[in-house]
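Showing just some of the chains, left in place.
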Amino acid sequence: MSKGIKFTISVGIFALLGCCQFGCEQPAVKKTEVSAVPQQQTEEKTVVAKQEEVRAETSTTEALKETKSCCAVKKEETASHPKDKRSIQQIISALTGEKIGPDNSGDLYSGGLTATYTSPENTLPGEGKFGKLFKFLPIIKWYDPDHYYTPSMVVSGEFKHEECLMCHTVQTPGIVAQWKKSKHAVATDKGVVGCDKCHGNNHQQLYMPSWKHCGECHPEQKNGHRGGKIGSHTYAFHVSVVETPWQIAKPEAEVTACATCHAIAENRCDGCHTRHDFSLAEARKPNNCGICHTGLDHYEYEMYRESYHGMIYESEQHTWDWTKPMKPANYKTPTCAFCHMKDGEHNAQKASTINSHMGTAMVDRGAPKFKESRQNWINTCKGCHSPRFAADQLEAMDEAVKVSFVKWREAMKIVVDLYNDGMLDPMPSDLAPDYAGHYTFSLLGGEGRMYNVSDIERTSFEMLVYITNAVYKAMAHGAMYGATYGKGAFLQDRWLVQIKGEASKLRRIKALEDKVGIKHTAYDFWKHGEYTDMLLGWKRKPGDVDKAACKHEGENCLVE
Amino acid sequence: MSKGIKFTISVGIFALLGCCQFGCEQPAVKKTEVSAVPQQQTEEKTVVAKQEEVRAETSTTEALKETKSCCAVKKEETASHPKDKRSIQQIISALTGEKIGPDNSGDLYSGGLTATYTSPENTLPGEGKFGKLFKFLPIIKWYDPDHYYTPSMVVSGEFKHEECLMCHTVQTPGIVAQWKKSKHAVATDKGVVGCDKCHGNNHQQLYMPSWKHCGECHPEQKNGHRGGKIGSHTYAFHVSVVETPWQIAKPEAEVTACATCHAIAENRCDGCHTRHDFSLAEARKPNNCGICHTGLDHYEYEMYRESYHGMIYESEQHTWDWTKPMKPANYKTPTCAFCHMKDGEHNAQKASTINSHMGTAMVDRGAPKFKESRQNWINTCKGCHSPRFAADQLEAMDEAVKVSFVKWREAMKIVVDLYNDGMLDPMPSDLAPDYAGHYTFSLLGGEGRMYNVSDIERTSFEMLVYITNAVYKAMAHGAMYGATYGKGAFLQDRWLVQIKGEASKLRRIKALEDKVGIKHTAYDFWKHGEYTDMLLGWKRKPGDVDKAACKHEGENCLVE
């Protein structure tokens, strides 16, 4: 078998022991100095600058050799089948006998569909700092209407509210019915708040309302909504997404869903008060919050639901009068808004104690500067719980978070040692470059990549971002099970065991290779592949992005 | 330590480089030809035909040697402890000092219970094409009553509805109470629809009603229910399960649960309208759909619940009047039935756009032949959303699905390269044979095994079936979080990283073995083990099953 495709990994023992084995970019840190890495200096050596498109057709290994001035290794083959020009479609077709299909037949294929991914036909231009480097799918017009919405040209004419209703009771009966239940439909001396009030009268110049429009009648809510700092709803989209490289690092179709939550949170009021009844009661319940505040990197919704508060909400909420103000005497248990938007405060960030990048950064949680905000939390609990109980809960949370970081640091030591020893497989320089055209260790400098990274780096990333985070959110919301089992401490134990197991294998294999004189070079599939080649960074030229201007979580991206 | 059990892997470097190293069955594909593999020709050589039961008692390695005509390798030992005749019960007992117990003592064991799995005592004969090769647990009589139900003989006599009630108000008060709430209990000029109407009068000849019985009074619903094609509820059990090899490939106790959903969906009406109130309102809610349409391979329920539609359902549904027709003006958000069974259409398949084997096959989603069905979806959304919004959502879905397949193809290239290089560990020929007695690469030809397969094949299978599927279902149901984080694109990134990491290790270890002259042969535990030996395929003789007659998803199984 497999005579047809002979494969050799023997890279020769005459490869020079040098920087090109493990990547030139990030030098090992000198033990005695504690100083910043002189990164800029070394980057230019390895960046693949001259290639617009590096495909399987051209030998990327060759290309790399040319640009790596410090290396002169004789490699026979470093990758899996670098000379096999066939697409995976052709290979699968060959193995299965399935025909290779035309793109628009509508037939089913288990592999042979010839369609390769191409950017969608119609896209809208990117915005902001990196705007020239990405595009949006058309759906963005609904999520950032102030910038992207254009009205339909199908219907023309000017219409008043009553006329709108005439057609739309037939065309879109759902939203008309919802509107009729809303406060907007209750006539005051100024009349009702009708369709035209929020969408305009000229049907070819209609607009989709953002917080700007709602804020005209609801200035207090608008001011709260706009009063947050970085990390709040106020900056969820334009600063935290558009101005940072999220939209560059992945194909637009993958980040559409990211943009959805981030855009709705900042731009629109119907993320919480959904159209067209715009209900106060709805926003008092935890459900709409849970659409975004869920999952791996921010388990607020799950943790609330696992807690007594959430369980009681679920079993009894249908018996509560949700028109009442959110006061302890009116609701047996709190919901998201009860604690995080007290008295209707629309700047939810005001209830924050510690900004720790959602639990992913270390901080002394008991530092004097958090004293007041922590006392505010104790006061929030006081409606039903004694201050001592609340303080004990906060302490239990702090201690659990501390331990989770200790565990993560144990893991990091193992991974950083591998990095310093050049034993990551692949090393950063063996990967496709990142959005800025650079090759950096994903776990430092706030990158924390989830793709285009070695397996052990990914696991370490998850251990920090998904688990220390989960421990924090669980303890903060009273989800005791979640804090240990499930998504918490015991899962972190598993990740730590996996990281150690992987580190052990990487070291044992390397020791064997050293012993027998094999000079392993990372396989080409780390750098190339049908998807990997789509990552925009691969095509990025140095200088396109000034990476230094864009640090953790976008704060510094504001500096032009 | 471990002197007692000396273990040697050294298989000698004098093993012939040949087909028996990587398996004889599937030849490497010639690069230039795109044609079906001549599989039939080579199969007979390797199949282990003469053994009815291959247990640890006999040296399976020896047995294999005899039957592999093309191989003459001298193997010292290829497996872990092939000569250790002790059962795991004996080993654990030896390590723990725990006694080995009799089977029916009721004592607890952490390993020493002597019970090995034996087929359950009473089973019912299999049905259909492969009927002679499998049996059902007795519970099948409730899921496929037309074929398997036999009445209890405990009570005899003929009874009318009123008499049934007399006993059953005491015996089974729950279902009597439920019936009383049902429309069946409301007397018309023909009287009520009582117990005897659906179950008969003679207590020793009672029957359990299937769609055939319900259809007598509800012909329109029955016709819808029976009007689907392959892939619909109409064929969920007898074609998609019974006529395909699902029931053969695993012990009956493991596929009981598969059969449950598939059988209820086809055979019975109380999967959606549970007994005995048979409520219309119940079937309008998403919950009963969610019992089957959930989890890894069809995340419909989860994705609905994560969406705005689902979140609003959960928070408000108790305030809605569920007796009203499912029209936009009556319900703020849709449920499953609202979109997929418009106007009570009981052929849910009519609302389908693209049959893509639940998102696991590639297809041009914008192909002309889907134009009409896609427009139908836009019309469905129109009750509340503009056609442009709906079309943008469909486009976002299409693009996200496309990217997820690109990522899967990148993974497949890596795994198929390993396969073609004979570097899968194990290769197909090193595994226990499949249900048909054959050794095939799990990822091609529609097998997609989840067990009895190498680790990297399993991960690739999951990447396709669990994740591209999840991306599709998430985008289709508006679960934006699910489409990226959680079960979506970012999880696919993780799987891709794992696949690359595993491929790298497999190649590095192989390169080392080549260098030092070790000829690795897959360990015996891939072929044998207490559970693996139960897989029926192992005992299958060539010719028992005409595999060629049973292709993907059962369509061709209809061809006798």
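Letters A and B mark the chains in the order given here, with residues in each chain numbered from 1 onward.
Here is the rule we use: a contact is a pair of C-beta atoms (placed from the backbone, for glycine too) under 8 Å apart; a residue touches a chain by one contact, two chains touch by 3 or more.
Because the structure is a prediction, the values reported are computed rather than measured.
Novice: Considering just this structure file, the complete complex holds how many copies of the sequence, given 2 are shown?
Specialist: Assembly-level count of identical protein chains is 3.
What we mean here is this: only the chains that are shown with their structure count from here on.
Novice: How many angstrom lie between the CA centroids of subunit A and subunit B, rounded to a whole number?
Specialist: Inter-chain centre distance comes to 32 Å.
Novice: Taking the complex as given, what residues does subunit A use to touch subunit B?
Specialist: The touching residues are 1-5, 7, 9-10, 80-81, 84, 86, 88-97, 100, 103-111, 113, 115-117, 120, 137-139, 141-142, 152, 171-178, 250-258, 260-261, 274, 277, 282, 285, 287-288, 290-292, 294-297, 317-318, 425-426, 450-451, 453-456, 458, 462, 502, 505, 509, 512-513, 516-518, 520, 522-523, 525-526, 529-532, 534.
Novice: Give every residue of subunit B touching subunit A within the complex, in rising order.
Specialist: 19, 21-24, 26-31, 33-37, 306-308, 311-312, 314-316, 318, 327-332, 354-357, 361-364, 366-370, 382-386, 388-389, 392-393, 395-396, 399-400, 402-403, 405-407, 409-410, 412-414, 416-418, 420-423, 441, 444-446, 474-475, 480-481, 483-486, 488-490, 493-494, 496-498, 500-501, 503-505, 507-512, 514-516, 552
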